[in-house]
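Note that one protein chain is taken out, while the other chains of the complex remain in position.
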Amino acid sequence: MDFALPQELAALEARTVAFVRDEVLPFEADPRRTAHGPSEDLRRELVEKARAAGLLSPHVTREWGGLGLSHLGKAVVFEAAGYSMLGPVALNIAAPDEGNMHLLAEVASPAQNARFLAPMAAGETRSCFLMTEPHPGAGADPSLMKTTAVKEGDHFIVNGVKWLITGAEGAACAIVMARTFVDGRDVGATMFLTDLPAEGFRITRALDTLDSSFTGGHAEVALENLRIPATDVLGAVGEGFRYAQARLVPARLTHCMRWLGAARRAHDIATDYASRREAFGGTLLSHEGVGFMLADNEIDLHTTRLAIRHAAWLLDQGQKANVESSMVKVFASEAIFRVVDRSLQVLGGLGMTRDTEVERIFRDVRGFRIYDGPSEVHRWNIARRLARTATAAAVPAGRAA
Amino acid sequence: MDFALPQELAALEARTVAFVRDEVLPFEADPRRTAHGPSEDLRRELVEKARAAGLLSPHVTREWGGLGLSHLGKAVVFEAAGYSMLGPVALNIAAPDEGNMHLLAEVASPAQNARFLAPMAAGETRSCFLMTEPHPGAGADPSLMKTTAVKEGDHFIVNGVKWLITGAEGAACAIVMARTFVDGRDVGATMFLTDLPAEGFRITRALDTLDSSFTGGHAEVALENLRIPATDVLGAVGEGFRYAQARLVPARLTHCMRWLGAARRAHDIATDYASRREAFGGTLLSHEGVGFMLADNEIDLHTTRLAIRHAAWLLDQGQKANVESSMVKVFASEAIFRVVDRSLQVLGGLGMTRDTEVERIFRDVRGFRIYDGPSEVHRWNIARRLARTATAAAVPAGRAA
Amino acid sequence: MDFALPQELAALEARTVAFVRDEVLPFEADPRRTAHGPSEDLRRELVEKARAAGLLSPHVTREWGGLGLSHLGKAVVFEAAGYSMLGPVALNIAAPDEGNMHLLAEVASPAQNARFLAPMAAGETRSCFLMTEPHPGAGADPSLMKTTAVKEGDHFIVNGVKWLITGAEGAACAIVMARTFVDGRDVGATMFLTDLPAEGFRITRALDTLDSSFTGGHAEVALENLRIPATDVLGAVGEGFRYAQARLVPARLTHCMRWLGAARRAHDIATDYASRREAFGGTLLSHEGVGFMLADNEIDLHTTRLAIRHAAWLLDQGQKANVESSMVKVFASEAIFRVVDRSLQVLGGLGMTRDTEVERIFRDVRGFRIYDGPSEVHRWNIARRLARTATAAAVPAGRAA
Partner (left out) sequence: MDFALPQELAALEARTVAFVRDEVLPFEADPRRTAHGPSEDLRRELVEKARAAGLLSPHVTREWGGLGLSHLGKAVVFEAAGYSMLGPVALNIAAPDEGNMHLLAEVASPAQNARFLAPMAAGETRSCFLMTEPHPGAGADPSLMKTTAVKEGDHFIVNGVKWLITGAEGAACAIVMARTFVDGRDVGATMFLTDLPAEGFRITRALDTLDSSFTGGHAEVALENLRIPATDVLGAVGEGFRYAQARLVPARLTHCMRWLGAARRAHDIATDYASRREAFGGTLLSHEGVGFMLADNEIDLHTTRLAIRHAAWLLDQGQKANVESSMVKVFASEAIFRVVDRSLQVLGGLGMTRDTEVERIFRDVRGFRIYDGPSEVHRWNIARRLARTATAAAVPAGRAA
């Protein structure tokens, strides 16, 4: 057992830290950060910075121009990048693109990858992922999916409404998930690739949301007889849910990694303020009421980091880590929210203003307890494994039983 | 002991509930709700609705055109009004005007009230209250106040920077608090009244903040040789902190009252959704993971209401209720935040969007754990009373001692 | 609305406070407090003290020698009595007798009351209540009841195993609940009265438990062809669950009342210690880390008291308060546990010893989150009402829906 980072990775971390501090933080005051995320223009400017620094798309294999990071490598670099909400944008590792690239690399054909993955990996294009639907469609429970894809000759005709589609505005391509019918038979969910814009793919509105850091914001999309050639099926017909699961496990970990960096940022801002701000006879930090909050932050950040790296290591060992990633998702999303909430509290009135980055982090991080499975779904997942394994438990419940 | 509402009050509550439902809720989709609060135009339109319904300024004495509600009466009516974030705007009971009117009625001279209170009570004008300052000035600890008022002849010359000044933009008058010097001697803090706009009173910027429901938003204000005639001192010179305390105790309760209504609204939205939304084989509400969250909401709402009404009753009995109001402030602000946070969680992705009012309530309510004294300052206040009274305790710590 | 206690009740409270302080506290060091509760001998000594003070059985109607307290009256007096774990023993208001007396007064025939209630009300005898059974029998879910009563002529023959039967050891009578069969037909659960000792009623063991303050402890009881004449049915055959519910609602409130007193005691001991104990440059209480814990105690105690009194008042108004009592049970049991846990923490190592009463209160109060329905069952109950009423909710979930 060894908790030390490999030297090479530690060096990459240090470079990322320096890059974020020197090249990214100055952009945080940029007015191109809109309520619907950083503008495409700003994104491209940041991407060029990362490219120049040799840090672009570090998660992508070297074949496609990245650094070929392992999951553990991502844990380290993504946290460092997440220290600024703009860091993942710069490094091209923000959601949903990062997960989409991962999925394509796993499932897509070489031709599809040349067409879709290559420009994404190069930071030239963005993508979106169309799974969730408005009530009463698919949300946390994907089995409720209402969108359909009907095979007609060598095409599929897709119809439905999707929403909370992050990055749809401005995306160059989309992965669309739909319940698929072949010869009138429901063959399960399938993932489809499509270039954008496309006929039959209409953004009906940009959603106003609590968060504001995803490029392209979140949209509602109407799919109206969207025609997709059978060659643009991603992987195999009917395997959509399986791929979604394969996408989700690492994707929920990379969310944890990025957010950990953001939480650390909030904590640093609060700590710095608390060490300078005087009230009631001493610095805020000298008051136990504040000092204990920041101590709890330290504990939450430390344990979250360990849990993330452990799960990443499991993936690197080839394990599925389905339940483990649920555990990390619940723990990290709740611990990180507590950290950011306490940081805002320590800042007092200042925390309510956009004068520090904490206000934005607070708004943005709230969704993390919901997306990629709300805490409740993950707890349910963990409990189900317990139910499966409990019968094998070696220890009787009590001597009296 | 009697927990029943007087019939008259119950009737007024019912009228307020109906008014909010029928007249106010339709305005929630109004685009005049900006990031810096409802526009003055929207405010006036809402005020006219309340005037027509006979519900305007219910907290103001009948002498000044109100309904002369007791503190308990406010507890009931303000909660009903708070069910919409626009309800308090309509009834003219939003912060900071409500607290300012209360303070004026308590302290101002008849002439001052005719000039300042009368138009405010009529819903014609708004006001602001200038106490807090940016670091390193007065925040939770008012003793750090940096703004000064220097007596020159029969005027005071005020200089300083104030911030987080709610409603400054568009206000017709201000209460300004400053450390006062007479003949070079520091005579303590004083409150001053001034009409706006005024020379020497300059809004340097509108703060971007997490919340967005206070008319006029929050501003930073530069006071640059603001001249105030001695006749516009509010109350007596040097009594500013005492008045501030007198303003704060009831003002923190009225915050609790309004926010309780808003929390109930969030809870109702979440409950309604959870009772209709299907997932994993049943409604969300049928899942204990969700049902228990909503049950906890019910408990938090119920106990918060009792605590608020009890403290209001104490004030009606003529008690100062300083520590009791601290207890209610901590309990209510934290319970209400939990309620709203759970409501958002139950809504899932929908909760992150402005498609329901919960997103706004979540943003706006976060500040409540900070303003009018952060939870930490109130806990400190409660602990201090314990320290004062502990020596009188009748029971020894242990038989062994 | 009026939060003031009637003068008469306030006077009774003061008398109870003085009685506990002067007459009961000295017995806390009495070695007759065993791991299975105070001895019968000690109980009788305490009862005579209460009798002499005119405070015995205050909940019982004047007809049967009590003070005929309303539910609100109980809320006040029981809290005062609960300040010592021996107070309820002295006043004859401890569980399960207090609830049993209440049930008898509601349901029993005059003859039964003369035989069973009268000596209990006089403090001469104790009783027990046999409902819960070991796994896989009736616990939180009474529908799993395995004990049977089979009608044979004018008798019922009862067989089964009951456990966690508080006070069985030394009880003079029992209320036994059993699934009843008449002419081979299951007619539902019935309550039976029986004098003790009785043939066919055998205490198989005294349970070792975390708590130690119930007279007679908790036993496992084998019912082996226990014969009960049909005239000793309590109320009507088949109505057992309905009576159990009628017993439980007020009984769970009286638990809250007594425990509130005990929690206040723990808090007072901790506060006294914290105000005298020096560490790290000041009293413990002067450290925010400790002061904030005690402040939270104050808040929990205050809100719990309000919630209890409100629910008691509802019962006094003739309401069933089924869900309200669930809310109070959850809130009170969890808040009270927090208070006691924090008090122990403030005492540090001293808190782990029996040198203060807190150690015992901590052990005893833990069960309160379980008996009379664990928190989970009550949350479920609250959620079910929400599900029933949600369809009537006036406010749509969102404008987009």
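Going in written order, the chains are labelled A, B and C, and every chain counts its residues from 1.
The definition used in the following text is that a residue touches a chain if its C-beta (ideal position, glycine included) is under 8 Å from a C-beta of that chain, and two chains touch if they have at least 3 such contacts.
Small disclaimer: the values here were computed from a predicted structure and weren't measured.
Residue in contact with the omitted chain (choice from C:Val158, C:Leu344 or C:Leu386): C:Leu344. Of the candidate positions A:Arg15, A:Arg242, A:His310 or A:Arg338, contact with the hidden chain is made by A:His310.
Residue C:Thr209 is the one among C:Thr16, C:Thr125 or C:Thr209 that touches the chain missing from this view.
Chain B meets the missing chain through residues 134-135, 287-289, 292, 400-401.
By the touch definition given at the top, chain C reaches the unshown chain through residues 132, 134-136, 139-141, 144, 163-164, 207-211, 218, 273, 276-280, 287, 289-290, 344-345, 348-355, 359, 362-363, 366-367, 369-371, 374-376, 379-380. Taking the complete complex into account, residues 1-6, 21, 25, 28-29, 72, 265, 268-269, 271-276, 283, 285-286, 288, 291-292, 294-296, 298-299, 302-303, 306-307, 309-310, 313-314, 317, 324, 327, 330-331, 347, 350, 353, 355-357, 376, 378-380, 382-384, 386-387, 390-391, 393-401 of chain A touch the chain not shown.
Basically, only the chains that are shown with their structure count from here on.
Superposition angle, chain A onto chain B, using Cα atoms only: 180 degrees, a multiple of 5 between 0 and 180. Taking the mean Cα position of each chain as its centre, A sits at the greatest distance from chain C.
Computed centre separation for the pair chain B/chain C is 41 angstrom, with centres defined by C-alpha atoms.
Shown for chain C are the residues that touch two or more other chains, namely 288, 292, 400-401.
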